[in-house]
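Notes follow once the structure below has been shown.
A selection of the complex's chains, in situ.
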Amino acid sequence: MRALTYHGPFDVRVDTIDDPTPFDSEAAVVAVRACGICGSDLHIYEGHGFSPDLGFCVGHEAVGEVVEVGASVSRFRVGDSVLVSASTGCNDCAPCRAGYVLGCERGRSGCYGLGSMLPGSQAEYVAVPAADGNLVAIPEGVSDDAALVLTDNAPTAWYGARRARIQPGDTVAVIGLGPVGIMAVLAAQVFGAGRVLAIDLVAERRAAAAALGAEPVEGDPRLVVRELTSGRGADVVIEAVGADATIDLAMKIAARGARVSVVGVNQSSAFPMHMQLAQFNELEFSIGLCSVQRELPALLALTRAGRIAPEVVVTHHLPLSGGDDAYRLFHSREGGVGKVVLDPSA
Amino acid sequence: MRALTYHGPFDVRVDTIDDPTPFDSEAAVVAVRACGICGSDLHIYEGHGFSPDLGFCVGHEAVGEVVEVGASVSRFRVGDSVLVSASTGCNDCAPCRAGYVLGCERGRSGCYGLGSMLPGSQAEYVAVPAADGNLVAIPEGVSDDAALVLTDNAPTAWYGARRARIQPGDTVAVIGLGPVGIMAVLAAQVFGAGRVLAIDLVAERRAAAAALGAEPVEGDPRLVVRELTSGRGADVVIEAVGADATIDLAMKIAARGARVSVVGVNQSSAFPMHMQLAQFNELEFSIGLCSVQRELPALLALTRAGRIAPEVVVTHHLPLSGGDDAYRLFHSREGGVGKVVLDPSA
């Protein structure tokens, strides 16, 4: 099959590799109809990935059709239309059964396309372990674009917003308005935010947030957020970048008693936290990675009810065969690029 | 001054009575710019009021301008534009200081226009006790219509929705789509409801809810709510009527584990609760009366941010001089009547 593979910094190629087969009787294979490029794929693309492997198939966002199921798979059949959860678990231990796959007690939590261990889904086919727990049926009325955003970006944003314990009427600042940040804007609104302040260096991304009802922060956020809040700061800050500078910014624009929730990926072992400020302002700080399965029930209900439209973040549909260009475009943050969706059939 | 006074069932008159004076040094007098008729005024109008008094001035919803303040009033001055909270407290005990005026430890919780004790505000002027705690400044950008709805209807709906502990994605049924019920539809949306099912006997009221994004329930709600929820029932039911039949209905359309929150006024000492059903379905049931002061901070933030528009419930502006007609109209529930606002200057 054709697949995107990683060969070093800024070197993603369209390769022909073997079709995947189910790992075991609990696994399934999905024919990918659409797959997405995620912000964390850019970590790999830039050479700061999560594994030293080379040549592996990348990507962890996919929707498609089940084409093969192991003998022990009971919830899915060939022909089912599914979204492939970016996070995977064993579907057997107590945390996994409750959807908290990152807490898997059998050490089987994982993610596609971060190395050779679990091949990615920017390909024509993807093998899914413990399929009963790691596939989700796409409900009627949910488009492939929406479902694709629900495999990772939307749950990540939702997880960040949920942990921030937004109170109705709160002023919520969102830092970073890529697909996750835009979904965080929508999540904050569902959680009852009064105002959402949208922060990004790219004007088109601020405009995209503004179109959804957020207030774009024009100028130095340290000053402007204070101005917009009568000096108080934001009641909640959701950080969707992961850089040291933006996490630091999140702390600085937070109001006394605020919750700062980080969903951007940060790999520092010594982030310089301004502890005195945090103590004076009584901040609550949380950071983590999303167990997609745990967040999806609420998100699916809201999507089906029309309360959120995850597909709004999709800006480009490109062929898998132009995968290299697609990575370059998404990496550039130019031209109003948001979510890039790849078509494996083209 | 001119004022509406109650003289018996279906007998509300425009009277000329003495202008009010401050009760004491903590009180103020407000010149009323607009006042509203509330559903609980209809209890009085129908002869099922809260006091045997006759001839008293009715009404407990008002916005206007401060024209006189006692010597101890420190937060308001003559000329301030204010909303008069329907619920009153002492502004001194711990519950009142936290806005929970119905829990007043000094026995001073009250409401205007329920009898002779605290004259009503369907009049040119109204005297306000403990003004520092019972007046609220109208923030810039909030219209008189919005502020008037914020004196009682909106906080009552919000209180009911808040107690119902809506989870994002929940299906919320609202029973009774008068001004409180319509505000409950909006409140449910702010709290993250996935779907809002709108129940009322009056087609125009269902249509008004539908225009705000709710799904009107056409036909027998016992059947239709089950149909609309794959047999499950509503995750949350907010009851905004207060009749035995509608409270019973609320219990019957609730899903297993649902919260049923009643804000309609019910005076029964032996409501026939289907306890076996409630136990099998693990229902949580709450009922109460709203302390406006406690609910307003979030509501004001949401109103200022444009997340809710309380004025949408206002359908009629009428002169105070036609108060009798106004009561008749609101009581009829006909002609699409929602909130009726009276103008004391006309």
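The chains carry the letters A and B, assigned in the order they are written, with residues numbered from 1 in each.
Going forward, contacts are C-beta pairs under 8 Å (C-beta built on N, C-alpha and C of every residue); 3 or more make two chains touch, one makes a residue touch a chain.
Keep in mind that this is a model prediction, so the values were computed, not measured.
Note on stoichiometry: the full complex in this file contains 4 copies of its one protein sequence, with 2 placed in the shown coordinates.
Here is the rule we go by: only the chains that are shown with their structure count from here on.
Chain A and chain B have CA centres that are 42 Å apart.
Against chain A, in their complex, chain B makes its touches with residues 167-171, 189-195, 297-302, 304-305, 307.
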